[in-house]
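Right after this comes chain A.
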Amino acid sequence: MWPAVLLVTLPLAAALLMLLWPRRARVLHFAVAVGLLPLAVSFLLQVTVSGEQQWFLGNWGPLLAIRWQADGLTTLLLLVSVTLHLLVSAYVGSIQRRNPLPAAFWPLSNLLLASLQALWLSRDLFNLYVCLELLGMVAVALVTLSGDKALRPALDYLLYSLFASLCYLLGVALIYAGYGVLDIPMLAGQLEANWLNAVALTLMTLGLMLKAACWPLHLWLPAAHASAPAPVSALLSALVVKGPLFILYLLWTTLAPAAFLPAAAYLLASAALGAMLFGGIAAIRTPYSKSLVAYSTVAQLGYATLALAFILRFNLPEFVAAMWLFVLSHALAKAACFLAIGELQHTLGARQVEQLKGASQTMPLAMFAFAVAGGSLIGLPPSGGFLAKWALLLGLWQSQQFFWLLALVVATLLSAAYVFRVVVLAFDRAAPTAPDFSPQRLPQYLALLPALLVWVMAVFSLPLLTLLKQEL
Partner candidate 1 sequence: MIDLSHLLWPGAGLGLVSVVSQGWLVFSLILWVLALGYSLSSQAADPKATRYWLFMLLCFAGNMLLITALDALSFYLGFSIMSLAGAGLVLHSGSKQARRAGRLYLQLAIIGELLLFSALVLRAAAAGGLYDWQSWQTVPLDHLTIALFVLGLGLKAGFFPLHLWLPQAHPVAPAAASAVLSGAMIKAGIFGLWLFLPAGDPLLQQWGQGLLWLGFGSAIFGALAALCQQKSKQILAYSSVSQIGYVLMLLSISWLLVPEQQALALSALVAYAAHHAFAKGALFLLAGSASRYRLSQLDLLLLGFFVVSLAALPLTSGAMAKAALKQATAAAALPLALCLYLGALCTALALCHLLMRFRVEQRELLSRTVADSMPWLQRLPLLLLALAALTLSWGGALPSAWVSWLPLELAAYTGLSLVALAPAAIWAASWPLLLAVPVYYGLQRYAAAVLQQLGRRQRWVFFCSLWLKRRYQPLA
Partner candidate 2 sequence: MLSFYLYLATAALLLGVGSLGLWRGPELLRRILALNVIGAGIFMLMVSLAYRPVLYGEPADSVLHALVLTGLVVAVSATAFALALLGRLLARPQ
């Protein structure tokens, strides 16, 4: 239990200490971030060895206490969050001389981590609400770090986020009204298929989809992610949007009555289709490099949503594996993409995609990182994205969903189109954009690291699937 509690409380405590002691913030931050990594690894090993664990916080009885539960999936998500947090902090540290982020970044990112870790662990509807709300606000605060230009998108983000949380809360209230329980495992299988539950689940799903930027509720995401500082965008895209998705998964796989599942599956699948297609098209058309990556997030979330929809319809292990592999590989790949694009944007002074001309000569490392991460986004072997797509394909073939296979093909081609839109430009030798200053190597390597990690992921498919408890 201790590792789990520490994983949440350490960053929380660190954030508070940093507020009190801002001059030591960086040192403290790195101490905590580095310390969390072995903790997360050991926790993962512990769970692997001794199986699923759960606690009731404060030793209250099951009805009152908040339940925390750690299975393979949770520990994996914990580890990925910690890793990316460390990586992004290292990136921020490495560019500190060049373009320092406001000091508020350190406590905020710790708060973000704390709320996210709590979210992965929590199995209580209301506790999840609190985590979600906290996560949303910290995320908005982080977006504002890039200065005045981000205020409007940040405020929009906040309003959407608040509205979404309220929707979720209303749903929680309705469920509590019916059953008087907030604990998810206790509620599992209890819900009847009546209209009250339908309204409650609809409201919660709506809120969560809004927060997870599921198409067509994604409108806030591109603006917010594109205007945030690059490391923040990396955190937002890689981790924050996955939180609501996780809750959505919990809700529909454990709570929802079977009678609702087909309808939800259709809803989610059509949202996924829209996301994959329109997200991809928007990414191909947008003139700005960061919005390209942001729209790609919308599109990529579509795959995970699609997998979720098919979990609801067919409950095949392939789809569960696909969903979480998508989430994990997207987290790593998208972090790499944002860091690389941020680095390119800053060094070349290039906000527009067109200005990335010749980047493969001027900044080969960053461009390589983007391309490698892009390979995973497309699903080229041997990358994590490929693994996920492979699982999804197997599931779709098994359930004979030929239309969705076609949709997947189209979506993959769209993702290839936007990734290679950038890469092809990078090879333009006619008029390369000259860097404003000599490129820094360390941040580029830091951008490359998660991209390489996501390709290494492919080799560890078997341990990953064991952790996800899915047999293909």
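Operating definition for what follows: a contact is a pair of C-beta atoms (placed from the backbone, for glycine too) under 8 Å apart; a residue touches a chain by one contact, two chains touch by 3 or more; residues count from 1.
Basis for inclusion: all candidates are chains of the complex that A comes from, given by their letters.
This structure is a prediction, so every number in the text was calculated from the model and none was measured.
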| item | value |
| --- | --- |
| Which of 1 or 2 touches chain A - same complex, any copy | 2 |
| Complex interface listing, chain A residues touching candidate 2 | 64, 126, 129-130, 133-134, 137, 140-141, 144, 148, 151-152, 154-155, 158-159, 162-163, 166, 169-170, 173, 176-177, 180, 182 |
